[in-house]
Each structure stands twice: as C-alpha cells, then as structure tokens.
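Comments concern the structure below.
A single protein chain has been omitted; all remaining protein chains appear in their positions.
Chain naming follows the written order as A, B and C, and within any one chain the residues start at number 1.
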Amino acid sequence: MIVATTVAIGGMGLVCGVALAMAARFLAVHEDPRVEELTEILPGANCGGCGFAGCGEYAKAIIVDGAEVTLCAPGGAEILDNIAAFMGVEAEAGEKHVAIVLCGGDNAKAPRRFDYNGVADCNAAHAVDGGDKKCNHGCLGYGSCARACPVEAIEITGTGIAVVHPELCIGCRKCVKTCPRFIIEMVPESQATHVFCSSKDKGPIVKKACQVGCIGCRLCVKFGGESFEMDGFLARRNYETPIEDEDTVIDKCPGDCIVRQEKSAAG
Amino acid sequence: MASYFLIIAGAVLVNNFVLTRFLGICPFLGVSKKLDTALGMCGAVIFVMTSASAVTWGVQRFLLAPEGVFGKDLRYLQIIAFILIIASFVQLVDIAMKRFSPNLHGALGIFLPLITTNCAVMGVAVLNVQLEYNFIKAVVFGFAAALGFAVALVIFTGLREKIDRANPPKAFQGVAIALVTAGLLSLAFMGFASLVK
Amino acid sequence: MARTKAQFKINGGVHPSYHKGLAAAKAIADMPLPALLRVSMSQHLGAPAQPTVAKGDTVKRGQVIGEAAGFISAAVHAPTSGTVKALAPAETATGAKAMAVDIEPDGEDAWVELTTHACWEETDPKQLVEIVADTGICGMGGAGFPTHVKLSPPPEKPIDTLIINGAECEPYLTADHRLMLEYADQIAEGAAIIRKILGAEKLIVAIEDNKPDAIDAMETALKDMKGDVTVLVLETGYPQGAEKQQIFAAIGKEVPSGGLPMDVGAVVENVGTTLAVWDAVVNGKPLTERVTTVTGFPVQTPGNVRSRIGTLYSDLLDFCGGTTGEVAKVISGGPMMGFAQHSLDVTTTKTTSGLLFLAPDQVSEFTSMPCISCGRCVVACPMYLVPSEISQMIEAEDYETAEEISVLDCIECGCCAFECPAHRPLVQHMKQGKSHIMLKRRQKKG
Partner (left out) sequence: MAETETKTVENEALRIVSTSPHAHSGSDVQHIMLDVIIALVPAFLVACFFFGWDAIRLTFACVLGCVAVEALCRKAMGRDLGIADLSAVVTGILLAFNLPPSIPTWMAVVGSVFAIAVAKQVFGGIGYNPFNPALVGRVVLLISFPVAMTRWSQWTIPSPIGTVDAVTSATPLGLVKTSLLSSGTLPYSFDNATMLQMFTGATNGCIGEVSAAALLLGGAYLLWRRCITWHTPAFYIGTVAVFSAILWAVDPSHNMPPHFHLLAGGLMLGAIFMATDMVTSPVTLKGMAVFGIGCGVLTMVIRKWGGYPEGVSFAILLMNSITPLINRATRPRVFGHARKKTPDKK
C-alpha cells in the first residue's frame, strides 16, 4: 500500500517536474533580477512623481536606461541612500520640498467676474473665457490639484481655495503640473513664511481683483533684505536666505499676503 | 450528441460555476477590471481546466481507482494528486505566458499562479469523478465549465467597467459594489434554472 | 448652371429654434467709426501676428500693423487711419490674452495706396494667392483658418471642387444671408477668382433651403458662369455648414480622420471670405471690416452691422440701440458654437460672425447629473461618435480610452449637448479631452 502510494505520487511528481523543467528551459525569459530587487527598495506608492509609470518602471529605467537615482521624492533621504547604495553611486539628498499654493484670495477676498457654468475642474474652467476669478493668477478652487494628489494632501477649503497640508505632501509635483495657473510651487519643508500671491499684475489691477494680493510695494524687500526678491510687480521669497525679522515683514506687508503658515492650522 | 449539448448548456448557463456554484470568485473579482486582461485569464482558465480535466480523469481511472495499475484503492490521494497536476499546468501556463505575452503576464500578476487555488479547477476535476463521466464527457465538462467561467467573467468585466464609473456611497466603493453587482448578475442567471434537467 | 437638392444626407444633427427672423430682413448697416479700435494680433487659429507699429505711430487704413508669423498665420491691417495709442495684451473672445494695438481714428479714414487687379483673369494664380495672403484674409465663418493656406494645396493634392458655404446653419445669425442677397454678383466673381486659383473644375454654392431668396439671388448671379456650376440646396438643419458635413452633403466623400478637405479634392470657403477675396483682388483692399449680426431678443434693434475689425462689443451694441431687459448671457458667434463673454470690453476680429444676447429664460444651464444613457447624443452626432461614453471616460480621466474611441474627431458642433436631457456639459468634456491629449502629444514630441 505504502509502496503504491509513494510510487504513484512520486512518479507523478517526477513527470510533472521534468515537464516543467523542460518548459522553463525552452521558454526561458532573460530578466535582470536587479530590476525586481530595486522595485522592492522603492516606496511602492506608484505616484508617478519621478516621471515614470510607477515604481517598477522607474526601477527599470534606473537599471536599463541609467536614469537619475534622485527622482523619487516621496522616498526621502532614506530611500535615496538605499537606491544609491544598491546602484553603487553617490547621491546626496537635498532638503525635502513640499508643494504650496501661492494664493490667498479665497471667495471672501477675491471676487469672481462671471457666473461659471460647467465642469468643476480648474483646467476646464480656465479654458472658458479665461476662468471666472477676477484675478488671472488666483486659485480657481475647482480642485484639479486635489484630485491629482495621490495622497489627499490638498484640501479645497469651504471658502473655495486649495490648501496643501505640508505634513502630508510627498513632494511628487503632480499638483504643480496640473494647475492651469501655475501657482503651485515646491518649497523647502522647513519654511513656513511665504508670499501668498502669484499675480505679476500692477498694483491697481491687483487691488481691484483681490484684497490680499501683492501690489509690488517692495516693503518686504526693504525690511526683509535678501530673503525677498522682486519678480516684476510680484514679491517672491528667496528661500536661500532666512528672514531676520519675520514679524516686522509680515506686519508691514500692506496686502497681507506674506503669511506664516501655522502647522496646527494646516493639520 | 444531445447529452454533450446538455452538459455544455448546463455548465455554462444553468449551473454556471461562478454564478450558481460560486466557485472561482477570486479571479472573477480580481481580473475583471479590463476586458483584455479578462480575456487572457479566460484563455488561461480554459486551457488549464480542459487539460486538467483530461489528465485528472486519466490519473483517477488508471492510478487511483481500485482497477488501476496498482490494483489498490488509492482514491484517498485524489486531492493531493489533483493539486499536483493542476499546479503543474498553471506553472506551465505561467512560463509560457511570460515568454509569449509578457504584458498580459504582468497584467494578470498574482492571479495567474492563483489559478492553482482556483476552486473551480479543483471543482471540475472532483465533479468529473462524482458524476462518473467518461473521458470525453469529462473533457467536455471541463471545457464547458471553463467556458461558463469565461462567459461570466466577460459579462462581469463589461459591467465592471460601467460600475467603476458609478458613484456609490463610500462604504460600497470598490469590491463591495462589485460583489453586489455579481449578486444581481447571479439573480439574473437564476432565470435559467431547470432549463436543463 | 444648375440648381440641385443635396443627394447625400449627413448623419444626425439637430433642429434648434432658428430665430433668424430677428435680423434676416435687416439690410446691412454701416457703423460709423467708433472712438477706439483695438485690433488683436490673434485674429484666428494658429500663430498670432507680430505687431509692426509702435505707440504714437500714425497709420493709414489698410496699412500692415501686424505681420504673419509662420505659415498658419495672416497679416493684420489698420482698420482706419489714426494714431496708435497703445500696445498691450487684451482679452480676446475666447478668454485668452493676446497683444492688441489700440488705434484712435482720425476720422479721415484714408486708405494706403491700393493696387487693383480688375482684370484678374490674366493674373497668375500664384500672384493671386499672394494678394490673398497680403490682404490678411482668413475664414470668416468660424475658426478663421488663413485663406491663403487653403488656397495653396500641395501639387500632389489636386482640387477639383470648390464649395462656397452659404449654409449659415447657426441659429440667429443672418450676416451671410444678407451678404448673398446684397452682394451676390461680387460673391460670384470672388468664387470665380478662387476657382481660378485652385484650378477647380466644379463650383458648388451650398445654401440651406430656409433661405430661398438667397438661393434665387445666387442662381441669378451665377447664371452666366461657365463650366460645372451648381447651387446646392441643403436641407435646413444644424450642422449643415460644418466643413466636413458640407463636403459630404455636396460630393458624398468623407474627409479622412485627421485630414483636410484637400484630401478629398475639395476646398470650402465661406461667402464672407469669398466676398473679401473679391474685394482684395478687384479693389486691392485688405480685410479691415466685416458684417456681424447683432441679435437676440433683448437687443433693441437687432441687425446686420458692417463694422471695422477691432470694434468694441459695447460700441456694436450701442449702435444697435442697446438692450432692453435683462441679459444673462452674451455670446460671440452663434449659440451652438460661439463663445460666451463675461464683458463687452472685447473687440471684434475677422471671425466675429455674430454678437448674441440671451435673456435669462433662454439660457439653459449645464448640470453635473450623471449620464442616463438615453442615446440621444449618439443619434445627434454628425461624426458618428458616442459622446455619452467619451464624456464619461473624460470625467473618469481615462484619456487613453477616450482617444481610442476617437474623441479627437469631435468637431465640437454641440449637437450632443443640445439634445442631452441630463444637461451634461458634453462639449466641454470633449474640449477637455482633446486639449489634454494634444498636450500629451506635444510633450512627447518635444
């Protein structure tokens, strides 16, 4: 009985095993095993922030096409180190950058110029007669960035403006790419004070369109020195230089568009 | 001839493996997202189920049955023997697909090796024994059962593409709504009840 | 010369309320020079023109103030004589911003020196095309494709049919209708000029059967023309005037997907464009004015107004007596394909065929209701698309499938959204999908 069992099962196993071994030999596919290993190292969020379709593709691109190893923003320094070590190259991680919406003109502060009737999507709305916000550089608030965000780090507030929660942001830049008004930028995570306006229009035009717009008065440059710089009629933060007297600058800004982002409020 | 027709109609419509016997639900839910992938899965399942039916019939008849070559009743080995055979066939499909259609192989992912544990395949092998089908009937039944699986999967994939665009309440999103749909589809298939006795 | 009914029936289409009676009987009225003309450098599809004047320059009517930049581009000319007051970006009817030249008319309306070609029959076709290019003519019916581009097909694509589009299928608009009534002879001569340029054997003037007087007028004007000349009577229906549909109705050939009319040996020109070609060749006048239908129930005296390119919409409305009652929507163009405007602080271009004012009860708003799969859009679509499906794909941001099911073939005629009982913004979905796909393609290329 035991002999029969052993022979039956053993024989079948042998036949199947030989058949499979032959199949594996004749139908073998050469594949670089490193691709799979590198995919394991990557975070597996498949956010596409690196510009490739998912982590697997990025791993393939690094190994087969020699793509940069520094492209994985969500991974942060730790994963970059791992990738670099795996590939045997040196790479230095800069500070993590997070997205921020440089506009403070919500529905209460920045009026609309017409009654938009259509698809609730910023790109769609922007294409209809130039968008319904009076300010040409203001956040439309239809949430294209929030939908593009793979980790739900962007919220459309009750007053119709997009706000990034920096502690949730993985730095994939998808929102930056989708915003039709180009008002989302990547800033160093440690920085909290920003110019919440992207309008390069002249002061009078900005004033008509928004209560909290930058009118290009240069007071921030005067009081904040090199930590601010002018881009036409728009003040911009120079994140290389820290602001010495932050409170004064915030206080002096006549448009109230230089604001320190409160971590608690955002969270 | 008529009996074969009845086997096919019975396995495809009346006692559909997925919708009436509730076998093979895992790939049914897993690979019903895109029609192309679903068709690939159908092909794989049809191949595995048909050939597994044939081979398991032979194994049962000539090895395990008391009148087999060993002359002993080895039927208690049925499950382990069948699993061995099915696993080998799945492995074969896996290797072949990786070679000839890497895209499909990637799209099917884990569900391809999981055909091994697809209870439909095991089910058809066991049912063949239970129903005491002869070789041809066993192969036809295996093929028809797989065809029933394929029909259900293709129909469900079509529905899935529609319900993926639907707007269910949060609690029902994803697999939940897919299962509700599968239930309703099963309800519709009850219309075929006692079509074939 | 023959008059025939169209043999080929276009697919789908809709029958909106035409309301042409508001302005159809009104003869074309010349609008006096306004206080300011703001000429946009972006007059049509394709690259905007490059301004060639500076602030403070004095210009004469017909003087080039913007030169064509690139192949698909047309020159822009000063609409009257006067002083350049400013060069600044201004909003166009589509909502985009483009450089514009502000001209303050001096009231003289003095032309630059014009070279006429009254005996165009002896002129070389190539030279005629040059005249058309130099005078800045572009399609005056819709998108405003530069006409000289259409008139210079590559030699491997011979043109055998010239279709003059007098369908004017957009509701409310009557400008082309009036042109055919008042300038039939000139349009006929313009058609002959274009026919000579193209070497087209067949000339077809296509007019919808709701304009019998225009059909008669064009028939009379074309009576003595030699060769294969037809006045084609189209069934009234929208979009009979759409280029691809009209070619099909006229000669039964489908312009291939992604192709141009020249691929089936045809060229379509609007009657307004044809008249402009006549004016340019015979009188040497660059395109500086056009007829615009100012209409809608709230307008005091709707009519067909000939005004200079660059006239403010508000001035056009004032000329028509302003509005009575509430205006909920202002549309540049017709109701099916025109662009809604949020302000009247926009100026006319070579493509402004109408300025339409809608009262609140005539505006139907779009909703975000889901598709109920009624299939009316499928029946209505003249391109045989399945708009319901495409729009749902785009809502789900599945642009790849949308492209597979031919969203790029959509002509944005609006028939689907016109019929949709769920009031879905189907055309907007199509536009969204198309621009997304085109963007992706451009990114891939460069």
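Note that contacts are C-beta pairs under 8 Å (C-beta built on N, C-alpha and C of every residue); 3 or more make two chains touch, one makes a residue touch a chain.
Keep in mind it's a predicted model, so treat the numbers as computed, not measured.
Displayed chains that the missing chain touches over the full complex: A, B, C (touch as defined at the top).
The omitted chain makes contact with just one of the residues C:P79, C:G414 or C:G433: C:G414. The chain not displayed touches chain C at residues 11, 14, 16-17, 171, 244, 248, 254-259, 314, 326-331, 333, 335-345, 356, 358, 363-366, 369-379, 382-386, 388-389, 404-406, 409, 412, 414-415, 417-419, 421-423, 425, 427-428, 431.
The set of chain A residues touching the chain not shown comprises 111-118, 127-129, 132, 134, 208. The chain not shown here touches chain B at positions 35-36, 154-155, 158-159, 161-163, 165-169, 172, 177, 180-181, 184-185, 187-196.
Here is the rule we go by: only the chains that are shown with their structure count from here on.
Spacing of chain A relative to chain B, judged by their CA centroids, is 44 angstrom.
Under the contact definition stated at the top, not a single residue of chain A touches 2 or more other chains.
The touching residues of chain C, counted against chain A in their complex, run 91, 94-97, 339-343, 365-366, 368, 397, 425, 428-429, 431-432, 435-436.
For chain C in complex with chain B, the touching residues are 370, 392, 395-396. Interface of chain A with chain C (complex): residues 113-114, 117-121, 123-124, 127-132, 136, 147.
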